[in-house]
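Every protein chain but one is kept in place in this view of the complex.
And now, chain A:
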Amino acid sequence: MSITLQDAVALIALEADLLDHGAFRDWLTLYTSDGRYVVPIDPDVEDFESVLNYAYDDAAMREKRVERLLGGRSISAAPPARTVRLLSRYRMLETTDATCTLRCAQHLMELRQGRQRDYAANVTYRLKNTDGGLKIDLKVIRLLTATEALTAVSYIL
């Protein structure tokens, strides 16, 4: 049976909840071992490896990112910004019993040093059925403002 929208949404809602509540180590377990977390700059790019991105994280880089957020040794992340994110407008682009691709909208509010900022993004997930259940194999966060000047984002989108 193909992966259902309900199962897919349950996983990415869990991801959003873990990130907003600082459960970064739990967040790591949601990804496949060769999964990628990508924040591209170019709105049209598909071949992320060949171009400059804001983030192009394999498992090792995701782990380092989490250590940075939890380690208390980064002045921009000690403590990390607090975030609240809303995901919606889900659309299953394709689905089989092994993988599915889902696209949705994300609106994230950030609070740090008394400044509130917000980021809108189109997010595409590729999810994969594994022995350990449904996992994230690819998450691509296409920020609405990706080609504009951003401010420091010392957390996980």
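Just so we're on the same page, a contact is a pair of C-beta atoms (placed from the backbone, for glycine too) under 8 Å apart; a residue touches a chain by one contact, two chains touch by 3 or more; residues count from 1.
In this text, contacts and distances are computed from a predicted model.
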Considering the UniProt annotation of the chain absent from this complex, which name among "Paraquat-inducible protein A", "Cytochrome P450", "Aromatic ring-hydroxylating dioxygenase subunit alpha" or "Energy-coupling factor transport system ATP-binding protein" applies? "Aromatic ring-hydroxylating dioxygenase subunit alpha"
So which of A:51, A:93 or A:111 would be touching the chain we can't see? A:51
Note that chain A touches the chain not displayed via residues 39, 41-42, 49-56, 61, 64-65, 67-68, 71, 73-77, 113, 147-154, 157
